[in-house]
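What you see is the complex with one protein chain gone and the rest in place.
A and B label the chains in the order they appear, each numbered from 1.
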Amino acid sequence: MSSSSPSNRPRTIRVLLAKLGLDAHTIGVTVIAKSLRDAGMEVVYSGLKQTPEMVVATAIQEDVDVVGISSLSAAHMNHLPRVIELLKAEGVGDKLIIAGGVIPKEDGETLKAQGVAEVFTMGTETATIVRYIEDWWATR
Amino acid sequence: MPDGKSVESYVSKREPIEQGTSSDDGADLDANFKRWETETLAPALESAPERKEKFRTQALKWDVNRLYSPRDLEAIDFDFNRDVGFPGEFPYTRGTDPNGYRSRLWTMAQVTGFGTGEDWATRADYMLEQGLDGLIIEYDLPTTNGLDSDHPLAAGEVGRAGVAIDSLEDMERALSFDFSKLKHLTSVCNGPQPVNLAMIIAATEKKGIDPASFTLQMPNAILIEYTCVGRYIYPPEHGLRVATDVIEYTIRNQPHWVPIAVVSAQLYAARANPVQELAFGFSIAMEYLDSVLERGLTIDEVAPYFSFITGVDMDFFEAIGKLRAYRKVWARLLTERYGAKSEASLRLKLMSSPGTMSMTLQQPLNNISRLSMQMLSCVLGGGAQTMTSPLHDEAHALPSEEAIAVGAAIQNIVAHESGTADTIDPLAGSYYVESMTRRIEDAVMAEIEKIDAMGGALEAIKTGYFQRELAREQFDRNKEIEDGSRKLVGVNHLAKDDEERQIELFALDPGSEQRQIERLEALRKRRDNTKVDAALGRVRAAAESDENLMPSVLEAVKVLATQGEICDVLREAFGVYTPDSLTSGV
Partner (left out) sequence: MGNALADKVLAGHVPSAARVIRRLEDGDAEGRDALTALYPHSGKAQIIGVTGPPGAGKSTLVDRLITAFRKRDKRVGVIAIDPTSPFSGGAILGDRVRMQSHAADSGVFIRSMATRGQLGGLARAADDATVVLDAMGFDLILIETVGVGQDEVDVIKLAHTTVVVCLPGTGDEVQAIKAGVMEAADLFVLNKADLPGADEAESHLATLLHLEMNDREWERRLVRTVAEKGEGVAELCDAVVAHDVYLRTSDAFTSRSAARARHSLFERLRELALERAIDGIERSEELQHVLGAVTRRETDPYVGAARLWQALKN
């Protein structure tokens, strides 16, 4: 698929915020969804109890630029690598994949080695996340 | 005095103030106030301006005045007998126990849960040895979602956020600690509460434990789950029916146990301010009350079984005002709306949990100070019959044994060393505390009326009102920490730049999940599956009729039907709930 040059880049950044597995903490995604919306982005939220297959299918149908996984349980190590694997298999591995929540340092390192661009631990300012996405977008 | 001077020489020499005959003389008070402001305060402000432009309470954002005086009591038409009264009597502002903590201290509890049943039992014994007499058992995510350990969604979660309980045998293992030391057990299960209750009944029966020898408290707080926690299973009306079955069954068959705890602490954890917490919590409580009353019981038969769990945060006086208002509002609602008469109905049963939301990841030792202060505000607010202390290194990790010991010590230090438990409601009469209490009470009653106008708590949940209000608070609270308008030591104030925010997820033995799954599979082979199918069929029949679910669920549990299997039967009968993003708060 052709990549977009800056002159005909999509007008708004589309982001998928997803929660995998049984983790039901929604405060983080709620706050981040609003911050991203306030920064002019279109945020697709896929709800709770999602499997990696559901998240990837959603990411593709919605043509999102960014896939943000929120994890406040052990979900990230079980499900997130599978999400990355599936995205790559579908040929859309060039989406920005970020993760946030309660993710220990070692897990973060492992995830980054697998293709997660950045891990934002709980307590990261929303402005930091917004900036990170915008900076990435500008260099596309 | 140490330097040889007399006490008198230390007393500042000032001219006695010209006063009227009594210190409550209004005109003189106002005159004195003005004089103080211009002569004493103003010069002080010139050399030392105030630290902030606006002083506000932490959660409610109400203005905090420089000082409070009799004027403030006049403003609320304060009447000691009506507004404060005496402990153990309406309106219970001073407490529900006539003798405060002078006869009985609160039950000291702590929460824990991880791993398998036997892991929990070992931890339980340890905790009871530390001087705690109450335990709170948390279950893992698959269990609280009504799923067995081998369900695809359960992968990686078995035994992590709590204990894994698939069958009666797991529950028997969990309850194999020294029961003689236990006064109180809270079993935190919501969606699958009937299965949980059935397992506890069957397990204690098998072990010969007298159900009257301890208090089992079940949150059964499914309406809170729809609002802010997310561990619901069935659509709201069915969730309410299931919860009501548990309440009714317990009242009729296990009268020593507490079948409902409105966990307003979860609302607090979702950033509800004290007014929202109490108003949403009480509206939810009334939804349950109404539902149980439809089963033909009277208010005084039902209300004594209602309990509440709250959390307190760092704002000392908001916390105290909230706790005092909590008791008043419950008593008022029951008398004004339900005509309750018995003391047992009107006396609020409350468990308080200091500050789960105010703990920081950074500089975790600071959390010990925070917990101590909050524990203190609980005691001064006459908080509770039971108090739990979360653990200072909590932030999503398994609490260390040291943290458990420190937590228990905090409760004991406050109880035995501070003297605050030795007198009842010592802050009564304080101009600030009484103003705060009343203001919270009034605001809560107004918000409850607003929710009434919407059709009650169930409607508010279905239309997403609670969720939207909480989402707004969440966003605002986060913003004020990010923009620094609220100072959090270690995070945005006196933070150490190079401090690594260490997150430790509990390192669950990786084989543990596999062992639990194997155990489950073996159980399914071992048991009499004909009996299981028949029992599940009866659960289905009960679900589709008006019959109380408990008897059939109890029977199913005894023939070793798993909790996932029982919940699946109910899923088929009731359907599964998916909120839209409006009602989920996003």
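As a working rule, contacts are C-beta pairs under 8 Å (C-beta built on N, C-alpha and C of every residue); 3 or more make two chains touch, one makes a residue touch a chain.
Not measured: the values here are computed from a predicted model.
Engineer: So which of the visible chains would the left-out chain be touching?
Structural biologist: So, spelled out: the chain left out of view touches A, B.
Engineer: Could you pull out which residues of subunit B are in touch with the chain that's been left out?
Structural biologist: 235, 463, 575, 578-582, 584, 586
Engineer: For subunit A, which residues reach the chain that was dropped from this view?
Structural biologist: Where subunit A meets the chain not shown: residues 1-2, 8, 10-12, 14, 33-34, 36-47, 50-51, 53-55, 57-58, 60-63, 90-92.
The definition used in the following text is that only the chains that are shown with their structure count from here on.
Engineer: Just the number, please: Cα centre separation of subunit A and subunit B in whole Å.
Structural biologist: For subunit A versus subunit B, the centre distance works out to 33 Å.
Engineer: Under the definition above, what is the set of subunit A residues touching subunit B in their complex?
Structural biologist: Interface residues on the subunit A side: 17, 21-27, 29-31, 33-35, 45, 47-49, 51, 72-75, 77-79, 102-105, 107, 121-123, 125-127.
Engineer: Flag every residue of subunit B that touches subunit A in the complex, lowest number first.
Structural biologist: 141-142, 145, 147, 152-157, 160-161, 228-231, 270-271, 361-362, 395-396, 471, 474-475, 478, 482, 491, 500-505, 578-579, 581, 584-586
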